[in-house]
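Of the protein chains in this complex, all but one are displayed in their positions.
Right after this comes subunit A.
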């Protein structure tokens, strides 16, 4: 799995960080998403997919090809 985030789209809702704090973080100065782990381990795949699915700004994409 490969994870991509779009910081321009991000609205700083923090939903992804609350779900998967090992994969996503937020910049302290404005709350915008920071990707910590672009290729998370398999155990995290379901929660990362959920984070992408519920992101209010559609700022997270997940690719399963890699």
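Miscellaneous remarks
As a convention for this text, a residue touches a chain if its C-beta (ideal position, glycine included) is under 8 Å from a C-beta of that chain, and two chains touch if they have at least 3 such contacts; residues count from 1.
Convention: contacts and distances are computed from a predicted model.
In the listed set "Cytochrome P450", "NitT/TauT family transport system permease protein", "Aldehyde dehydrogenase family protein" or "Fumarate reductase subunit C", the entry agreeing with the UniProt name of the missing subunit chain is "Cytochrome P450".
For subunit A, the residues in touch with the chain missing from this view are 9, 11-15, 17-18, 21, 25-32, 49-50, 53-54, 56-58.
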